[in-house]
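Could you have a look at this structure, given as structure tokens, before my questions?
Complex shown without one protein chain; remaining protein chains in place.
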Amino acid sequence: MRDLINIGVIGYGYWGPNLVRNFSEIPGVKVRTISDLNSKLLTKAQSRYPAIKVTTNCQEIFADPNIDAVAIATPVSTHFDLALRALQAGKHVLVEKPMTTSSEQGMRLIEEAKRRTLVLMVDHTFVYTGAVRKMKELIASNRLGDIYYYDSVRVNLGLFQHDVNVIWDLAVHDLSIMDYVLPYEPVAVSATGINHIFGEPENIAYLTLFFNSNLIAHIHVNWLAPVKVRRTLIGGNQKMIVYDDLEPSEKIKIYDKGITVNGNSESVYQMLIGYRTGDMWSPKLETTEALSSEALHFIDCIKQGESPITDGEAGLRIVRLLEAATQSMKKQGQLVELDLVEVAA
Amino acid sequence: MRDLINIGVIGYGYWGPNLVRNFSEIPGVKVRTISDLNSKLLTKAQSRYPAIKVTTNCQEIFADPNIDAVAIATPVSTHFDLALRALQAGKHVLVEKPMTTSSEQGMRLIEEAKRRTLVLMVDHTFVYTGAVRKMKELIASNRLGDIYYYDSVRVNLGLFQHDVNVIWDLAVHDLSIMDYVLPYEPVAVSATGINHIFGEPENIAYLTLFFNSNLIAHIHVNWLAPVKVRRTLIGGNQKMIVYDDLEPSEKIKIYDKGITVNGNSESVYQMLIGYRTGDMWSPKLETTEALSSEALHFIDCIKQGESPITDGEAGLRIVRLLEAATQSMKKQGQLVELDLVEVAA
Amino acid sequence: MRDLINIGVIGYGYWGPNLVRNFSEIPGVKVRTISDLNSKLLTKAQSRYPAIKVTTNCQEIFADPNIDAVAIATPVSTHFDLALRALQAGKHVLVEKPMTTSSEQGMRLIEEAKRRTLVLMVDHTFVYTGAVRKMKELIASNRLGDIYYYDSVRVNLGLFQHDVNVIWDLAVHDLSIMDYVLPYEPVAVSATGINHIFGEPENIAYLTLFFNSNLIAHIHVNWLAPVKVRRTLIGGNQKMIVYDDLEPSEKIKIYDKGITVNGNSESVYQMLIGYRTGDMWSPKLETTEALSSEALHFIDCIKQGESPITDGEAGLRIVRLLEAATQSMKKQGQLVELDLVEVAA
Partner (left out) sequence: MRDLINIGVIGYGYWGPNLVRNFSEIPGVKVRTISDLNSKLLTKAQSRYPAIKVTTNCQEIFADPNIDAVAIATPVSTHFDLALRALQAGKHVLVEKPMTTSSEQGMRLIEEAKRRTLVLMVDHTFVYTGAVRKMKELIASNRLGDIYYYDSVRVNLGLFQHDVNVIWDLAVHDLSIMDYVLPYEPVAVSATGINHIFGEPENIAYLTLFFNSNLIAHIHVNWLAPVKVRRTLIGGNQKMIVYDDLEPSEKIKIYDKGITVNGNSESVYQMLIGYRTGDMWSPKLETTEALSSEALHFIDCIKQGESPITDGEAGLRIVRLLEAATQSMKKQGQLVELDLVEVAA
């Protein structure tokens, strides 16, 4: 492998400029080409980065033998096709979330990357924030005890999407965070929701996720809320976390609260469950920009031939949850079981 | 009817003392007898109110021809029996929420009260707060436009109940508020939940309520949360309400926010939905103690022979929702339809 | 000393009922007599506590040889006279804050109590809260490092007083907390303020307190604020405290933040001061009612012949600060020095 890693970025709308900026700041990495169908966006890119080549034809990126990796920041419906073509052209791929619009597509991408020994990574950005990494660390070191529930709310007066419902747009964040921090995988989902505009996708949804353990998860997403809320509660029998992403500095608070159950007790029924409250603690968090850590991780995985934290399998797990939740929502909460995904070796 | 109304109060635990205090403060009303099985509580009552008779035998209340009305603040499982005996003894009844443990019991009480022309009222206390009355007024005067959703969260590290699940303990508040402020009745419910202590009732639950309209409601209740939350969002297409019961003064905030849908537009797809944001307004609220207004309303209904706001039918509607939600929760979210309740004339 | 301690309470307005309730709950303590000039208040007291004697003549309390101690909860202007008479009658005294209307009066009371070996205690209630005790403990154990500043805000739309200005009504709380938690005494004060109603005392005031050290204190009090604020910042060079008395549970937050000064550095000027940020921590606080701890402490001091935490000297230090601040305020901020108080032995 060459010392210099060349990147092609497809899509220069909302997220693409962030990808270009962050990859540009990594020593030994160069953004070589940006493609977008909208030539006005390319003019902006050109004026900001005179040394980067721009094109309306992404085929130029796939065909360029000097390009090692491709970052894709386009509408969801195009992810599969673009990622597949990039892999087939021998490029490593970083693709926006959700990875694809179906799990079949996701499995196909994983298979292709595996066969060609290429890195396939999904841009679950929140996984690379200091707050989420701290929660992972706390849970992995068993500081919370048994995990009882994961409850997340992500609502605001947001941009209505026309091609995907609010689950694919907002819940994808919560599901990818949950997938990273929890040591368990959901086995079934019950979801409800509604669309208020005729012909449009659902703009409010509620997901309950069931596990093979004493754990329940719930996600509430809404494009039509008067206030912005980004709050997750994680309850353990030892400690509990409140993660509020809107807090400017104390995003994570750990409460030394819980219940104690005295199973051996022969005392009266009402005495068996006790409450415990203690200190609250808010740890200092790493403040590096998430996308900067993530871009560096992608480059490291390419160089070391390792699998990223948010690899194709992670991307697929999320897509399967999104599929199942959407399916349950159509049936007003009917349980949909998640089978174990088998990917061809 | 005599000028003086005599009240018997059954149950002097957590809520009973509030009933006694509030009824005692109404001119022309006298609490004549308090009964409780716990004689220590009666000693406390006696020392606080030397003029009131106390007894461990509630039959003394039913048998006293001078007592006009009975207020019942005992465990849920005893509501039906005590209320029925009170009605059969010819007393008007104010009973704690939830009214009964089953809709059959509820219908039986309504029938008994109707036959004897007695007032049957359920203590849905929140309905009598300034905040809830203001929301009712705003919705009734169509200030919110079409109601799109009702979303409520009621969580804290609370007292685990052993006889009822968290839906019967906490969601009953949200359901009774919703029943009062919304002009629609739910037609089906999907609920999920979990119990973390073996053999105990569910301590976390999520309810989605469906309506015969463009409306969805959701209630999240939890006895095991590290922080206390009491927040309701009500979204209309004209305005939206945030009701935060923990705010010391500005409990109700009305946001002049919404979306505009331009159905006639021939412009591109993405242009059809617009966002509108305007002022926020927090109205001054009536600060009279809710139970004081409620006690007065009970007395007025007795004197005027009128039906209370939170009458037996309201109590029954809530019990039916609690039953249906519990049933759906057992089946992991499976939809349970609510048939129209028919009460024998 | 008898085993049973008998208390007389003078004043049954706003605070008196709390004194009676708390003293009544201490085993071995009996409230024997309550006096108030307002006979309606005495009727209330009688109905609540049938066993306590009531009187409009406080002389009955002073003359009663069975009464050991007197608690005074009357308007400030009457404190000196009532406390002096109580001491002269051989009673221990607990007097509301501020102790007296002048430091001369304060010294006179201290002298009288000392001569008669009686306990003289001032009701600086906040000193007995879990939050203030925790701050004292943190500062005493040098957890904050050098104390740089103490900054307190106590504002709300409050009851205008007619006999004392806002400093004597509200700042007295902050001064007594500060006096307890800080190991230093102020040496001078500069205060400013204004009265907005002709002929009335000042309703807004700002106090700056100077010390013989690298420390400054400031107190902002206001009867005419649209929102209620009760917030104190204490800055040390190691850690800093935010004390928000309106927080329901996390009243105290300790921030591991500060600056580092590199005095030896020969590096450029701008490099000498560094910033340090770390975790935040909110300790669990003792939740016993402050007045309950305080009443118990008064009784203990009587029994053990010890001097209370908030003794006459503490009361006098606060009165001297109030006097000096009021004097400075009249001169628009002119510095007023606080001489050391000498009390006759």
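A, B and C label the chains in the order they appear, each numbered from 1.
In the analysis below, a residue touches a chain if its C-beta (ideal position, glycine included) is under 8 Å from a C-beta of that chain, and two chains touch if they have at least 3 such contacts.
The shown structure was predicted, so the numbers you read here are calculated from the model rather than taken from an experiment.
Judged over the whole assembly, touch between the missing chain and the shown ones holds for A, B, C. Among B:N66, B:Q88, B:N262 or B:T277, the one in contact with the hidden chain is B:T277. Of the listed positions A:P27, A:P50, A:P65 or A:G199, the one in contact with the omitted chain in the full complex is A:P50.
Across C:L120, C:V172 or C:M240, the residue that sits in touch with the chain not pictured is C:M240. From the set C:S39, C:S77, C:N142 or C:N214, the residue in touch with the chain omitted from the display is C:N214, counting the whole complex.
Of the residues in chain A, those that touch the hidden partner chain are 48, 50, 228, 246, 248. With the whole complex as reference, residues 148-149, 151, 153, 155, 157, 160, 162, 188, 190, 192-194, 196-197, 200, 204, 206, 208, 210, 214-216, 218, 220, 222, 224-227, 233, 235, 237, 240-242, 253, 255, 257-259, 261, 269-270, 272-273, 275, 277, 328, 331-335 of chain C touch the missing chain. Mapped onto chain B, contacts with the missing chain fall at residues 250, 256, 277-284.
Methods note: only the chains that are shown with their structure count from here on.
The chain with its Cα centroid farthest from the Cα centroid of chain C is A. A rotation of 180° superposes the C-alpha trace of chain A on that of chain B, rounded to the nearest 5. At the centre of the protein atoms shown, by the Cα-centroid criterion, sits B.
In terms of their C-alpha centroids, the spacing between chain A and chain B amounts to 40 Å.
Per-chain Cα centroids separate chain B from chain C by 43 Å.
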